[in-house]
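Only a single protein chain was left out; the remaining protein chains are all shown in position.
Let's turn to chain A:
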Amino acid sequence: MPAASQIKVMVVDDQTSMRAMIRRALQDLGFKDVRDKPSATEALPAIKSDRVHLVISDYNMPDMDGLQFLEAVRADPVIGKTVFIMLTGSSDREVVQKAAALGVNNYVVKPFAPAALKEKIERVFGELT
């Protein structure tokens, strides 16, 4: 069982309030190393220079959206296998299918309770301690 405290996380969302809320939820779940960025264009170089185990990214962002971000991560030989969980709206069924084709590890529909986020993370990492 992996320890949440050992998993490094990058949260990417263009809305400050959403990043803060996800950070709090992750900290309540025992994650200690959580960093965040307001855009994929800022997050991409950050996770290349300081690798993380888990990326939690919004889909709907200006400039580079979540799908483009996922594609860029998967195409990179160094960070290509990083676990990637996408946050989507309830009507983004097509987005989820595209994300699955691009190799997303899981997705969470907004608005979500911390328990839903935990379950999606555990489906990838196994039960967290």
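FYI, contacts are C-beta pairs under 8 Å (C-beta built on N, C-alpha and C of every residue); 3 or more make two chains touch, one makes a residue touch a chain; residues count from 1.
Heads up, the rule we're going with is that contacts and distances are computed from a predicted model.
Here one chain is missing from view; checked against "Transport permease protein", "Probable chemoreceptor glutamine deamidase CheD", "G-D-S-L family lipolytic protein" or "Acyl-CoA synthetase FdrA", UniProt names that protein "Probable chemoreceptor glutamine deamidase CheD". Summarising the interface, chain A meets the missing chain with residues 14-18, 20-21, 24, 60, 62, 89-90, 93, 96-97, 100, 105-107, 109-113, 115-116, 119-120, 123.
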